[in-house]
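One chain of protein is taken out of this complex; the other chains stay put.
Letters A and B name the chains as they come in the text, with residue numbers starting at 1 for each one.
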Amino acid sequence: MNFQIAVLLGQDGVTNGAIYALLALSILLVFTVTRILLIPQGEFVTFGALTMAAIQSGKPTALGWLLLALVLIDCALDLRQMWKTGKQAGAMNYGEIKWSAIKIGYTAMLLVLLHSLTLADIPMLAQALLTLALVVPFGPILYRLFFQPIASAHSLVLLIVSIALHVAMVGIGLLLFGPEGARTAPFSDSGFRLGPVMLKSQTLWVILVSIALIVMLFIAFERTLYGKALRATAVNRMGARLMGISPVFAGKVTFAMATFIGALSGILIAPITTLYFDSGFIISLKGFVGAIIGGLASYPIAAIGAVAVGMVEAFSMFWASNYKEIIVFTLIIPFLLWRSLTSRHVEEEE
Amino acid sequence: MMNASELLLDVRQLRVAYGKVEALTGIDLRVPKGQIVTVIGPNGAGKTTLLSAIMGILPSKGEVHFDGRLQPVPEVEKLVGQGLGLVPEKRELFATMSVQDNLELGAFLRYRRGDRHLATTLAEVYSLFPRLFERRHQQAGTLSGGERQMLAIGRALMGKPQLLMLDEPSLGLAPLITREIFRIITDLRRQGVSILLVEQNARAALKVADYAYVLEGGAVAMEGPAAQLADDQRVIEAYLGLASKHQELLAS
Partner (left out) sequence: MMLKPRAILTLFILILLLSPLLLPTYQITLLNYIGLYALVVLGLVLLTGVGGMTSFGQAAFVGLGAYASAYLTTTEQLPDWLAWAGHSPWLALLVGIALTAVVALILGALTLRLSGHYLPLGTIAWGISLYYLFGTVEQLGGHTGVSNLPVISLFGIALDKGEKMFYLIWAVLLLAIVITQNLLNSREGRAIRALKGGQLMAEAMGVNTFRSKLVIFLISALFAAVSGWLYAHTQRFINPTPFGLSMGIDYLFMALIGGVASVWGALVGAGVLTMLKQWLQDLLPHLLGSDGQYETIIFGLLIIAVMHRSPGGLWPILMRFIPVKLKSRQLLQEDGPAVRLDQRRPPRQGDLILEAQQVTRRFGGLIANNNMSLQVHAGEIVALIGPNGAGKSTMFNQLSAVDTPTSGEVRFLGQSLKGKSSREVAAMGMSRTFQHVKLLPGMTVLENVAIGAHLRGERGVLSAALRLERAEEQSLLQEARYQLQRVGLGDYLYEEAGSLALGQQRILEIARALCADPCLLLLDEPAAGLRFKEKQALAELLQKLRGEGMAILLVEHDMDFVMGLVDRIVVMEFGEKIAEGLPQDIQTNPAVLEAYLGGAE
């Protein structure tokens, strides 16, 4: 291996590692706040990338209709709940109707935009924003429909629902986007030179946006009261409830953040990697490897672990490309071993 | 004796069951505005269960009226929003967050509704608990027992509650600190906060309270103005198992 190859591999490693780090953070966030291991995190990535690709090719994706359907179900459930509690209390609280109207109006507006704009011609930033506006609402809605009713269930049940949701979403991805892979146009065409090697500008984009996002997350959690509220839920659920921070609120917000991070990651890597409807799983699993290295608790270690996963993956690509996945997933064994040796408590059911 | 219009909390026939076991069997309890009401009783009498049920943490049957409104199914988040604060027996602090963060989170719902005058309340809480100000950057998990209790109370005060429910505030605290806590409770009442105080330390509780309920075996065994109960021999018996002796004496 010479320097040139090392730089190229390093470039791949850091780019992928940055994405894995974002996903690892998001997985960790959702896990600590809601106890859910968010297996469908990867589908948010593919949904983001494939929606962006569809928009760039000028097709109004059917994802908008799916969103509308889910929003309608969601509103129907909320209104039914409102009706029930209202009847018990003897007075209706009509606030839900306003919310439902806003949700439906928002979706309708998106649909109008999708079908009236010449999608392929609008600026790339607008395309990206449209993609995010379309994908991010899925997070809170999926939480509302599938996790909120069983929020206090055993964590094993949550995991199984999470896996089932992933399986269903892969199928839906196939239905909506078809079996073909997609690649989007890079954010900018120019490359830049590092020593003797030409690097892609997209790499820089990925790294910069990732770092910016991580810094923003850090500020949000350290400085804003909403961020602190989420942390508080993770630290002490009962304490948070007594402060009026409801688990439903925390769940919806974290799911929204997770979808945002996922979809944005998808938009970022779509110009570098060809993504298929089922590519998400393996990507999110690598985020999980990072999260496991962080012991499902530490954000910085998880991020570093995830970047390490990206590097290991890139270099094993060169030395033993056939064994790439095996090497990456075997990475967790020493960490499991270490955890196994240091933990000595007997596990009791929650 | 108590004017219904002044009632802040009015609990009627509250029942809680853990599976087949009835932990509370039809409790009636009232807290008038601006007063301290205490619920005392031996361990296992159902005091903590009572507070949890009022707060909506435990499912219950019966009626809970707070601030004139009937709570169809008491919901924690809603009640907090209406001005009910609970300082639980376990404190439930955010151990890995700083003292100041803990306090700020106490005002989360106010902030969410657009109230931005948190700094004033924070200053008030700090003046009430100067110790917390000294330790404001420290993690809550590193505080001593007394400081934790102060933080828990301070955090609840940040939400500007109309009624503060305190569950065993003296639990595990040394006598000096207990005295300090009770001094603060009296201070709070002077500032217009109504308090429902659950205590095992009966003598101290009866001293600060206006009205008292004695809970035994999940039911109200006695109630009356605190000053009267303080001298009642039956309270001591309920605590130390002298009741049966007493009966034996009567029988012989």
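Quick note on the criterion: a residue touches a chain if its C-beta (ideal position, glycine included) is under 8 Å from a C-beta of that chain, and two chains touch if they have at least 3 such contacts.
Since the structure is predicted, the reported quantities are computational estimates derived from the model, not experimental observations.
Within the entire complex, contacts from the absent chain reach the displayed chains A, B.
Across B:Pro59, B:Pro130, B:Pro175 or B:Pro225, the single residue that touches the chain missing here is B:Pro175.
Remark: the omitted chain is touched by one listed residue; of A:Leu9, A:Val136 or A:Leu285 this is A:Leu285. Touch with the chain omitted from the figure is made, among A:Val167, A:Ala220 or A:Met317, by A:Val167.
Although one chain is not displayed, its contacts with subunit A can still be listed: residues 37, 146, 149-150, 153, 155-157, 159-161, 163-172, 174-175, 178-179, 281-282, 285, 288-289, 292, 296, 322-323, 325-326, 329-330, 332-333, 336-337, 339-340, 343, 346-349.
For subunit B, the residues touching the chain absent from view are 18-21, 42-44, 142, 144-145, 168, 170-172, 174-175, 178-179, 200-205, 236, 239-245.
One rule holds for everything that comes next: only the chains that are shown with their structure count from here on.
Distance from the subunit A centre to the subunit B centre is 42 Å, each centre being the mean of its Cα atoms.
Those residues of subunit A that touch subunit B in the shared complex are 85, 88-90, 225, 228-229, 231-232, 235-236, 238-246, 249. Taken in their complex, subunit B has these residues touching subunit A: 55, 57, 70, 72-73, 76-77, 80-81, 85-86, 88, 90, 92-97, 101, 104-109, 111-112, 155-156, 159.
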